[in-house]
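Shown here: the complex without one of its protein chains, the others still in place.
The letters A, B and C name the chains in turn, as written, and every chain counts its residues from 1.
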């Protein structure tokens, strides 16, 4: 039942203080005064409590269990991060500079840590999410080429066909022409394919490494060299940074622009879809184009630098999703140098263990050592049993776990993309394998059972086709 | 699965700071040094999170919905109360007096408010729960009679057969002989029955008013007079105070000792069974016997008075469940004078509405205007259908609500004691009635269905007979 | 061994064996080892981390909300305790995008209800489930106007929040969109004459703020009357004000966007807040962002799912309406809880008191010689003329515990020394007196 249906005229859940200010007459011109109140719920405090408690109980979450969404890095979100963020909730972004020293310093520290981790020279913390970071990075690239007088000719952004959808979308928003690179047979960038597209018309090559198949682009140094030879920039989609910490850095591999997802690698919670935070680090030659303000170390501490005449401007108001930064900062303080390496080591160990275990029944696309995630290809399976990836995903829900990412990357049909993350124990992984074995058997013995799943969830399988065909956008009485 | 079964040797969920103090050798005599570590869980932080998240989801709570446990006053627990209590968690009870001014003042204010609400002259906040308050009150009565030289003769405590089990148990702990008063046909104290027991051998009469049938003892003034005529004291069990606020006070009715359940009437959460808080208020003549320290108003504020030579001593360490007091204090500040009356008005309205609605199908014991609760008598119903009160209770769980108190008061066989409280809306009550109607119909059409309930809960009906016969007290590997 | 990472040595061994490699390093053979660890400190325990971060927190100055007269897009309102309590449920906090609808009905229903509330406040037909913030939502509204009209010239009121306009320029430049800023008149509202004369066949959209950055209430009716129907009318609205002001939808707005921070969200040093985005059904397929719709499950039970995903990047890729993926869903939850708690009456009281306090404060300041610069009716903010040394005074107020009206002459240079004062329902008569006193010193 919606909160609107729980509403009763005249009921209320708030109380404002006794009002001791003299009341003036309202001087808003009559035609600009609201006539009908908005239909907001009229409920008591206990109604609010029960409604949202009930909704929360209908959600699966990382705190409930395994959430192996590929490319999403659903790792455990330490509780102390929340406590630390709560210390900064009441400061106004426009407070006088001398009253926000701690907040600015925290951003400064965080930036330095992230520059070190990414191997970049400068950074903006402003972008609110990964895709936002991509857009920012591409706008920086654009400004760079414009400044060099090359924007006219550099129209293209090369994006592998295995890339996240945000990559081409961001490139388009940044005004570039998107050219898709077909992956090679090994799931990696095909250097010949790259060569056919790579010339001075290319502004940027966007890659994530490891790529969305969980494979490390082993030719990355070569690719970087090729890109730089034609004057193009190399962009790193940081969604998959969780795999490589402590061993290599995007900057060291030759990437010029790196975005990070603080809400993935750095353990800030995903909040049902956001807020995230998508800082971008850049090499020195791109620093002048970053959005303002940039946090800078000064002699006496840190400051906000608005004086970047070549800056692309701003990509959102103020400084970004600051509370998310506090959580990421807390996490980095907690993990430290060896801890972050251990994160990647265990993330990759978990993925390979799971890959090996599942490969006994399911077909792993590109079944070799993977990084932090891998992809299962159910095309054959579906042909044989009639049970599709979607059905398997729904059936997993019945067994009390969340499903992996499905139907991505697009280059694998019936894909199931599994990222266990480092915070999951062998016990949990074994449990997942057990579930996948059960479903495998069910698909062969009773496919209809799987095709109608889920059964034990708060609601059965939903009709999203009709939902889009005859959309109901809002509650109406 | 228990947390012990999730344990893996060597796993851990904590980290202590780097230790910079020089380490001495342990000088504990060898035979007093622990040899085998306790079998505590070895789990990571995420294991802890998931274990307790999972357990919490297996609980019903007031925040989830209707919880009509009779005599328990499961009202909504306002969230601000928790926030206010959190402001006092880090003070040590033995801090120097000048560093706990605010805490002592809060206790002073609370005591004054509760004295006014109960119509008593002095009060201790020390008891940790209602039963603890009862014991304290009876010890005070005992000290009073001892002081008067009457303890030898005053051996008896009269307790109606409808009383909470804590009443006779507390009286016994206080060293009195318990005499049960049989209730009259109207469910109230029978004055003739009372007369036959009432003489100078009686120390205390313990009553709750309204009584556990939800009926107001209409002869209360007479009873008080009779008690006082023989020199006995009248004790008020405050479990049911929620019914009468703003209209009458135990002290005004003639009660000499009054305990309150802050965790009932004053909305502090029940925490799965505690902590509660059971202050007792007393009339002037009993004040010298209260446990120490008593909070007292002084010229400059409030202080803790340990100088009560006739005090019974202490009933627990320090000052009581202080955080519970903070919550109750916050609640009283919030509700205020009219608010508290409104609480009782609506609590009684809700009970009568529900009584009236349910009386169409179920037999209400003593079906007349009730106070904040009422009792259903399913004896006939059970005879006719074979479905007992316990079955109905279990079936209610299937429909997503909590069951009322069952098999209490003892004087009604197959009793079902329903206390809706004032925080429930008509919508919720109607929903409960609907459920009770459904169960009524099921009991007649398909009694076996009801007798095997519940079905939708995390676990089916549990075998508590075997559990007590062959008790398993703890987890063993 | 780390408290967040469960692997024991023994388990690592077993797992390596299962994989068929002899060491962790074997898993990284493809990775060029460019570093030997980071040049960052080693990890710390909680106790120590807390000390460090608490130390930083203490370096900031925290003001009593009653003493805050700084708004400019971020507002201090009273937030009922229940909001934080309900929003902190880990089943909201640690869930992700509702990719598996059957185990995400909490998220989905909440967002559906949030969308409904935003439609109600703005008077629009459709809302998405959030954008990053007001500024980026505004920027996206201009991109959307181009998608609707195929045109690339925008008339944007100069009285829209300067940061919003900066962000809009950043976003729109690559699309060849030209933004023409339309000056305000002496009322502080958009200059209708300039607007009228700036109109042409090339124009995609006209955008105003309601109330605008000066706190002045634009006359949406008058603006709409000036603009031809085929031009997209964009309104940047302050949501609390909409409890008092007529909904933009009533004046023919095509897109209403804004910042939702004022609906129960703490200031958070500027982020996270939330951008809201609403429009008309006829434009919905041009809309950016995630939308939740109602549907049924295979037993006919009502449920909620993500709809119209073919507009989005993960399906449409470079042809998507936007690249947005992660949004601010968690803040939408806070908005929804706040609005559920306050209801229509509560929000109206908040709006009215904010309005009234601002007007009382304006009178008090005027009595002390702080003239209001604009004559137009205002909501809860207003621009005053201040002495030349005001900026210094503004810093000095900190010592009195006051966060005063912010100087705005650096962004609106032609105004001369001026400041934007703000009041909400949390300010008291006493705090206003104190402000006036301190400012008059």
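Convention: a contact is a pair of C-beta atoms (placed from the backbone, for glycine too) under 8 Å apart; a residue touches a chain by one contact, two chains touch by 3 or more.
It should be emphasised that the depicted structure is a prediction, and the values quoted were computed from it without experimental measurement.
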Residue of B:191, B:335 or B:361 in touch with the missing chain, whole complex considered: B:335
Among B:191, B:369 or B:449, residue touching the chain not depicted: B:369
Chain A residues touching the omitted chain (full complex): 8-18, 43-47, 49, 53, 78-80, 82-83
Residues from chain C at the interface with the omitted partner, ascending: 46-47, 78, 80-81, 85, 90, 426
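Here, only the chains that are shown with their structure count from here on.
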Interchain centroid distance [CA atoms averaged], chain B/chain C, Å: 47
Where chain A touches two or more other chains, by residue: 11, 45, 47, 49, 53-54, 57, 63-64, 76, 78, 423-425
In chain C, residues with contacts to at least two other chains: 2, 4-6, 11, 44, 46, 82, 85, 90-91
